[in-house]
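Have a look at this one before I ask anything.
Just one protein chain is left out here, and the rest sit where they should.
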Amino acid sequence: MADVAQWPAVLRNGRALLGLFVFLLLFLVAAAAPLLAPHDPLEQDLVNSFLPPFWRPDADPQFLFGTDSLGRDIFSRLIYGARIAFIVAVVAASLVCVLGTMLGLLSGYYGGWIDTGISRLVDVWMSFPPVLLSIVLAAVIGAGLQAVIIAIVVVDWTRFCRIVRAEVLVQREQDYVTAALTMGLGRPHIMLREILPNILPTLAVLYSLEMGIAIIVEAILSFVGLSVASDAPTWGGLIQEGRLYINQAWWLLALPVGCIIVTVLGLNALGDGLRESLDPVLRR
Amino acid sequence: MSRVTRRHFLQATAAGLPALGLIGANRAADAQGAKALTIAYNVNLPSWDPTVGLSAVNPTIQSIYKSVFDQYIDQNPNLSFKPGLLTKWGWNDDKSKISVTLRNGAFWHDGTPVTPADVVWSLERAGDPKGGNPIQFVWGKIGNFKVDGMTVTADVKEFEPTLFKWMAFLTGYVLPKAAYEKAGAEGFEKRPIGSGPYMVEAFERNAFVRLKAFPKWWGGKPAFDSVVFKFVPDATSRVAEVESGSSDLTIEIPYEEFDRLKKKPGLEGTTTPVSDIAMIFITNIEPMLDRNVRLALHHAIDKKTIVNRLLRGYGVPIDTLEAPQYAAFDPSIKVGYDPKLAKALMAKSGFSPEKPVKFTIQTTRGFKPKDYEMIQAIVGMWRKVGAEANIEIYEIAKHFELRAQHKLAPAAFYNWGNSIGDPSTSTGFAMFGPSPHSAWKTPDLDAKIGPLWGEKDEAKRIAGYKAGDRYIAEEGYVIPLFQYVQPITYRKGLKVVPHVANYILPQSITPA
Partner (left out) sequence: MPLGYIGKRLAMAIPTLFGVAVVVFVLLRVVPGDPIAMMLPPGARADDIERLRALYGLNHPIVEQFGRWLLDLVTGNFGTSISLHQGVFGLIMSRLPATLELALAALVVATAAGVLFGVAAAYWRGRWPEVAVDALTGLGMAIPDFLWALLLVLALGVLLPVLPISGRIDPRTEISFVTEFYLAESFVRGEFAVAGSLLAHMVLPVAALALPLTAAISRILKGAINEAMSQDYILMARVKGFSKARIVWREALRNALVPAVTLSGVQFTFLIGGTVLVERIFGYPGIGNMAIGAVIDRDLPLIQGIVLIFAVLFIVVNLLVDMTYVAINPRIRHG
């Protein structure tokens, strides 16, 4: 339990703080999107398409970042995009985390044929290029937010599984596990109540990195045209739309790219910060 | 510095230190001197046989086929027909026989003459059910070929009014019997031989095809000695190709970019309405069984604003599946934008913006310019008259599958191409119930189109389709949106004749 006592150390780590700030900001924007957004992100006005952003002299103060080809408010779309990014990041990372951790725990703790089986599966999975696999998967499932999340989970669970398994192999040999065994505690109990808490720091690191990956995968699938189906504004979708007008309105591309970069940088910093302050094993 | 010395300099630099960068810049300047033309093309060429398989019916690659192979019959830029390898063609009086005449002085790229035996072999191969020609259902309707000099006659097994139009359309190409049989299918893919204006010099899959002018082409040696089709599927990269001067010409770029590029010094642009119609398929399921709803949806769409604002004016609003260049175009069929009428019609069926009719509309995204944005705009217009449509995105492959199974959503966006402009290949295939390509399948309409398939009187056939189109518009069985316009961007100093069938033919491009 020593590691958990180090949680306050996170708050003394500059990177972790920065990352935490970005994450909380994303959460707040996502949660308060309807309050923050000045317009309905879907509301179109073909007559007022391509309005310039605020730094142009002819800007309309109603539309901070101007409007897109259908006359929709860019600012509101970015805000609602944050909401989808947050949902994709948290839901996908959570599912990946739960699935990968469960299999990793089972594999590492029980060993034997369970370990062999799961390790084999990981081997098979690691043999696919992740980008191609997610593209093929999204093509199979069909476009939609669910498809994006499923593609991420199916492709990325191995990342958690491998590292959790390695961690468990280390933890299994620790004194506290031996002690628990001699106390006669059951194996599931030891696995979930004793070992799991001790690998939480590792999970926290992986989780924050996975959120960044999820946001990027969404952008990749949008790029190939396989992401969210309805006219929901995702950052990846905004990039794809903005790309077409790069010479007419470069900010249509730059703004969502900026959002993704800042968010992913923040989440990566959070992961690194957590690693530095919590986890001596992963620390480099 | 003169061009030659500059090139030598580049080569020397490249040889000395294989360093980067300098090569490839401003290549168009070199190209001019060498009488070469580089086209940044939007799709890859999958296969060289223009008569077999899926690629044979892919309209977007016909330009390359038409550069290397000759069609039986060719088309002018305005879609009217002109001699190809055949100089004469026609039915006998009771339409039980056809007779076609091969031109003299046509040669294959290997130097041997094109013979009537090649024509017969090509037609027999196309009509063979096991041959893999996707249009076999047309070619199989003639048989028992006989050769007399340069003339080939055949018996008509089943009358097909559009037979000769198909000779200028998909899979209507003549291939060399001897060369093909010698090389085999795989060998022919590696070394295709045609009789067209250009010979294949090098083909790098997914990268480019380099063509060389065929001096013995019956149409005269083309203007450019060397033509390169460079496959650049990404639109942004295609824009960069012409803008940087690496390519001389490109197509299918966003209209905004077209407008920007054509203003640049050194670049020009031309546009032409092409034989491709944006439309919304209506499937005969709820809620589309209600005529009020169907018509309201049509009246609610402001096609003019969509074309002007979204397509920057590059499109021609249309109310039937026949474009003005087509044989059965009838300008008197009008539906019109009328949101008040749309609202009233909706109200008649008990729908309003507060209590909207709900359904799904399917669309591709990025398959055609602005397809997805257009549907977003249309859904926005529908919302105002009392229809709440949920947008579902699919790949074009999925569209074909669903359409063949008659499982499309109540509304589905598509673009219908028809470069021969015959009504049977637009209204016929798209609206006739038994056709696997139709979405609206009801007996009332089938009764109007059905008899036209074998109609021997051409005037009656065209009139029949016009009547069918009018009925379709009155009943709202389909929502035609507009005719596409193809933007072509090219460097100054070229003369480009746009083709309504959307072909980019190097043989019709000349230095101005």
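Which chain is which? They are A and B, in the order written, and residues in each are numbered from 1.
Methods note: contacts are C-beta pairs under 8 Å (C-beta built on N, C-alpha and C of every residue); 3 or more make two chains touch, one makes a residue touch a chain.
Since this is a predicted model, take the numbers as computed values, not measurements.
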Quick check: which displayed chains does the absent chain contact? A, B
Taking the full complex into account, find the residue in B:89, B:180, B:217 or B:231 that is in contact with the omitted chain. B:231
Cross-chain touch to the chain not pictured, restricted to A:118, A:264 or A:278, is A:264
Name every residue on chain B in touch with the hidden partner chain. 11, 13-16, 18-27, 34, 36, 38, 40, 44, 46-47, 49, 52-55, 57, 129, 134-138, 170, 185-186, 189, 202, 204-208, 210, 226, 228, 230-234, 236-237, 239-241, 243-246, 395-398, 400-401, 403-405, 425, 429, 435-437
May I ask you to list the residues on chain A that touch the chain which is not drawn? 120-121, 123-133, 135-137, 139-140, 142, 212, 216, 219-220, 223-224, 239, 243, 246, 253, 257, 260-261, 264-265, 268-269, 284
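Here is the rule we use: only the chains that are shown with their structure count from here on.
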Nearest whole angstrom, what separates the Cα centre of chain A from the Cα centre of chain B? 43
In the complex, chain B touches chain A at residues 235-236, 239, 254, 256-257, 260, 305-306, 309-310, 365-366, 370, 373, 376-377, 379-380, 390-395, 398
Residue positions on chain A within touch of chain B in the complex are 42-44, 46-47, 49, 69-70, 139, 142-143, 225, 229-231, 240-241, 243-248
